[in-house]
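Have a look at the structure below, then the notes.
Heads up, one of the protein chains got dropped from this complex, but the rest are sitting where they should.
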Amino acid sequence: MESLGNIIMYVIIALSIIVFSVMAVTTKKILRAATYLLFVLLATAGIYFQLDYQFLGTTQIAVYAGGVVVLFVFAILLTHKPGHNAEPITSHKKAQGILAAVACVVLCGVALFSFGRFCFKTLGGGTDVPMGKLGMSMLSTGSDGYLLPFEALSVLLLACIIAGVVIARRR
Amino acid sequence: MEIFSNILIYFVIVPLLTLGGLALTSNKGIKAIRAVAVAGASALMALAIWLVVIFLRERGAGNNAEMILTGSWMWYEPLNVKLALGVDGVSGVMILLSAFIVFAGVFASWKMNPLPKQFFLWFFLLSTGVFGFFISIDLFTMFMFYEVALIPMYLLIGVWGSGNKNYSAMKLTLMLMGGSAFLMLGIIGIYFHSSADGQFTMNILEIAKNNAIPESWQMWLFPLTFIGFGVLGAMFPFHTWSPDGHASAPTAVSMLHAGVLMKLGGYGCFRIAIYLMPAAAQSIGWIFLLLTGISIVYGAFSACVQTDLKYINAYSSVSHCGMVLFAILMFNHTAMTGAVLQMLSHGLMTALFFALIGMIYGRTHTRDIREMGGLMHIMPYLGVGYVIAGLASLGLPGLSGFAAEMTIFFGSFQHPDMFHRVLTVAATCSIVITAVYILRVVAKLLFGVVQDEHHRTLTDATWEERLSTATLILAVVAIGCFPNFFSDIIRASFDPIVAALGGMRYVSAQ
Amino acid sequence: MITNTVLVLVLPFVMFLFLGLAGVKMPRKTAGVIGVVGMLITTVLAYWVAIDYFMHHPGHEQISAEVDWLNFTPKLVARMGVLIDPISAMMLVVISTVSLMVHLYSLGYMCDHHGHAEKGFQRYYSFLALFTFSMLGLVVATNIFQMFIFFEMVGLSSYLLIGFYYSLPAANHANKKAFIVTRLADLFFLLGIMILTFSTGTFDFKELVGLGDMAASQRAAGTMDGLTFLGIPAVGWALVFIFIGGAGKSAMYPLHIWLPDAMEGPTPVSALIHAATMVVAGVFLIARMFPLYVLAPMAMNVVAVVGAFTAFYAAAVACVQSDIKRALAFSTISQIAFMMTSLAVSADGGQLVGGHEAGLGYMASMFHLFTHAMFKALLFLCAGAIIHAVHSNENDKMHGLHKFMPITSIAFLIGCLAIAGIPPFAGFFSKDEILVACYERGLGWGLWMSMVAGMTAFYMFRIYYLIFFWKKHEVHTEHEPSDQPWTMTLPLIILASISCVAGFLPFGKFVTYNGEVLETHMNWTVAGSSVGIALVGIALATWLYFKENPKPERMKNAMSGLWEAAYRRFYMDELYQFITHKIIFQGICKPIAWFDRIFIDGFFNKLADLTGNASFAIRRVQGGNAQSYVFVYLLGALLLAAVTGVVILMI
Partner (left out) sequence: MELTLLMYLIPSLIMFGCGIYGFLTRKNMIAMLISLELMLNAVDINFALFNRFLYPGKLEGMMFSLFAIAIAAAETAVAIAIIINVYRIAKNVDINQINKLKF
């Protein structure tokens, strides 16, 4: 039996994810879309916390909610005049989008219900991954080690920084 | 290197050297560009004449080999592709023809503008392809040079052309490329049946000697190769690139194209299609004979109602080139000799025509015969040149067309089969239609009253134009007055082909 | 002799090249004088050759020399050479004489009234030389192919000379017409040669016809035995086609239409080419091939019928023409038809007719060719002098010129008497022999040709009276018409003298079909009746036209339909116009060109369009629109997932 607090928390998180996701892709004002995205990302962080992934949740807030959304806001401010509304979406496109989205959701749903015997598993008594273990595994090369992806990611990040600078540089 | 001791290779090297020389000149130095181009063209002319001298000397000395000056250097071992060179009488005179036209073409494009350097670069690349085609006896090498000759045409028309040039350049290139796709298939087919023992070869002489292509395959390969070359030879119904292409092409390119490139078609038809697939040629040649017969009459009739000078000549070329293929398909010495004479004659006189049209167009800025008239008063030299070209075209004795056409007609009429003779009679009728459209143009363009008062201020030919046309006129007259010299060189070259065809169709029925 | 003959050929050719290339650089008169001198030397040489031949070769054997020109097959070789036999020797004389006269005459004619030579004078002389060369080459041809070549060459020179005033639309039109019509005829000539050589395998006259010995031609015709096409023997086809070739040059009906128009050329040219020499090339051709024709009765009958009809037709048309040159042109057609008929009536059913005078028609034809050349050239040159004086071709601008141009008038009268066949002028003798030959073939032929002879006398004197008599001349121009300078008068006098005496030449001694002397006897019945008919014609002309009177007008009105039809040459030109413009041009060429553009070209364009459209259709898939990529990708992925899922479920 789950604690009521957990359930209430879950309902808030789930609802905000659903509502803000829908709003993020339907709103006409792009800055609002970014804001709704921020809420979705925060709600996601909430899920991580509920799952006892504190570090992941923190990263989600720091990198996504903090970094990426700020980037979005900057980009929007650079490329849009205030009060600018997006042009209405053509019905043809809308139908296309809805078709694809619904098809995807339905398919995944069907798949979940037909194969997902695991779906009704509840959360066992797992605990948070301690920071020390995380740090060790990130920098080790053993069976639980992630040094190689870590390094690859570092290189990728460097490349992205350089690429970002080069591309956005004013010629 | 041993290869450099063969004179034939220089027909490729000289244009390439000229290309190099042109590349070194500066864009602005028109004098240097002209000097290099003239030097290259003159060297080619000298080489070609020297080649004919060598040829005559060899034959005089009793060298009766099918090809002389042969040589062969391995190029790509796995496919047994060689750079195989050799000439017989036919390719010898074709080389001579090409040299003349390149020479005249250089002078005809003396004032080429814009980008003269690039123009000559492509022009000489085209020449490289043409000469390379005539000197090689290896299918692969031939095909390669054939393509080398086709591609520059696109740029030469597309960049330096006039009128609806993009359309024309595209149409010409695509149709000829379509033809060469057929050809490619044919060549591959021939290659894989070139020998009975699995030692495949690309060398024409060896393939002919092996005679290993099964008749069932010949039935496929003959049409493929014949149509492939027939497109270039403007065979009905694959001729429509010719009017548009010629109309848009710059002068020298029209000259080279009608003068030489279309001859590649005729040459290829007998050297590859008929020589290598004699059995199929015998049994289904009549289909193509019918098509070429249509070409002759159809082209002539179409020319009668055209109003653009270049269209008239393009259709006339369809008619005359149709005659070349027609005669080749008659499978006897006389007609085939006539076909080559006709190639020579048509090459020279059409080049002359196009040169003169270019010169007239350069002055009047129109090619519509309805807008011109009385030019004989204004530019007598060009006028006389045009009349001579016209008379050569309608087959006046003493000019090249007559000797060629007569050889074709008499040769074709020797055919023992009534069908062929009746077709010959139909083809012969074209000489009247030719007279109609030639005289119509001459009357409208040169005689009569001046249509446009501005034309009165125009000038006659300049020295380089005179040189260009005089070269061609001299050649036309030379063939017309001494046809035996040329036909003797050519005739013996058909011995192996006629022998391959069964050798029974030499003289008349009796 | 061969050397001289070759020189006779080479000299005019050199003149042609010299005057044509260097003429522009020299004064006009100089070019003319050089041309005349060159022609004089040629004439002397030609006479020398002819005299030499007839003096030293009484057997009239053929003398020839030739070089190979173009080998078709080892056996069938086109050669170039010279062949001297009676008819070619005679033709050498005729051509060089008339040509010299015309060269001389043109010195005066081709000048304006101040004596300044016209523009293009050099070109004119150069072309005249080219024509002379071609015509001489034609008559000395050793083989039928060489003959064909020179047929084309004379056609060319005729084209160039008719179109001498090339800026005039009429001349421009006429030369085109002349060339194309004769070219059409030459096509048949060529086909004829092709059929002939297909089985005989030779061009050579020696092997085809020999000299009158029927053996050679029998051999040649024998090789064609059994060859037929559409039920007609090949030899018949060949000879009829060759005749059509000759008919084109000789303006036989219905290929005569170019000749009246050819009068747009300068008058001396008409005299030389379209009256005296080139137009008899067809007759010469038939004469050359005579032994073969004898063996092909069908072909011979075609020649006879066409000749007889043309003679009448042209005479009828000549009776009403108002343009004197055209009237003379139709007269020429009629007279050439006389020669043709004469040749043709001398054989029937594969045999020569006329017993001991066998081959009389042949001889008469050649004789008439000779005399006709002289007096018709004379008539044309007179007409030229008149035209030069009054600047018009129409006879209603002339009238009463006798007073002003007495020499011309007398010369013209001599010409008229000669052509009408009044003794002792040249035409009497030759025409009389033709009529004899016709009567020998059959009474119908004789009567028909006699009637035409009467018409000849009528229309010639009609022209004569209309020019020189009738009403008094009113001076329209600023200067009086008068006799022309000596360069123009001298040829008239010379030709008139020849016309007076040429009839007394013992022609049968020189020119016969087999080289043997043919003794001719005056057939007094025929001679008397023909003179009588001629006199009747002259009398009728005198009655109608000697003085101005309303009779001609009344007659014209009485049968206006017939008169109109004859004046319009029985609508032959309109018929040709219809055939060429409406049928060939509008009905064949235009549709073919249209078909080419729309269907053939359209097919390839459609092919290109199709490829293009297909590419465009496919291109939309790769339109650079990221969202549609994603959409398609997603659907694909979902589909794949669904399929996988279903498959897994099934398993």
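Per-chain residue numbering starts at 1, and chain names A, B and C are given in the order in which the chains are listed.
To be clear about the criterion, contacts are C-beta pairs under 8 Å (C-beta built on N, C-alpha and C of every residue); 3 or more make two chains touch, one makes a residue touch a chain.
A quick note: this is a predicted structure, and the numbers were derived from the prediction, not measured.
*Asks:* Thinking of the complex as a whole, which visible chains are touched by the chain that is not shown?
*Replies:* Missing chain, whole complex, touching shown chains: A, C.
*Asks:* For subunit C, which residues touch the unseen chain?
*Replies:* Counting over the whole complex, subunit C touches the hidden chain at residues 623-627, 630-631, 634.
*Asks:* Applying the definition given at the start, please give the residues of subunit A touching the unseen chain.
*Replies:* Contact residues on subunit A toward the absent chain are 1-2, 6-7, 10, 13-14, 17-18, 21-22, 24-26, 30, 33-34, 37, 40-41, 44, 47-48, 51-53, 55-56, 59-60, 63-64, 67-68, 71-72, 74-76, 78-79, 86-87, 89, 93-94, 96-98, 100-102, 104-105, 108-109, 112, 116, 118-124, 126, 129, 134, 137-138, 144, 146, 149-150, 153, 156-157, 160-161, 163-165, 167-168, 170.
Here is the rule we go by: only the chains that are shown with their structure count from here on.
*Asks:* Could you run down the chains that neighbour subunit A and subunit C together?
*Replies:* Chains in contact with subunit A as well as subunit C: not a single one.
*Asks:* Report the chain closest to the protein's overall CA mean, measuring from each chain's own CA mean.
*Replies:* B
*Asks:* Taking each chain's centre as the mean of its CA atoms, how far is subunit A from subunit C in angstrom?
*Replies:* 103
*Asks:* Which integer distance in Å separates the CA centroid of subunit B from that of subunit C?
*Replies:* 37
*Asks:* Mind checking the centre-to-centre distance between subunit A and subunit B? Centres are C-alpha means, answer in whole Å.
*Replies:* 72
*Asks:* Which positions of subunit A touch subunit C when the two form their complex?
*Replies:* 93, 96, 100, 103-104, 107, 110-111, 114-115
*Asks:* For subunit B, which residues count as touching subunit C in their complex?
*Replies:* Listed in rising order, the residues are 171, 174-175, 236-237, 239-241, 244, 298, 301-302, 304-306, 333-334, 374, 376-377, 391, 394-398, 402-403, 406-407, 409-411, 413-414, 421, 424-425, 428-429, 431-432, 435-436, 439-440, 443, 446-449, 483-484, 487-488, 491, 506-510.
*Asks:* Can you name the residues of subunit C that touch subunit B in the complex?
*Replies:* 68-76, 78, 145, 149-150, 152-153, 156, 163, 166-167, 169, 172-173, 175-176, 179-180, 183-184, 186-187, 190-191, 194-195, 197-199, 201, 223, 584-585, 588-590, 592-593, 596, 600-601, 603-604, 608
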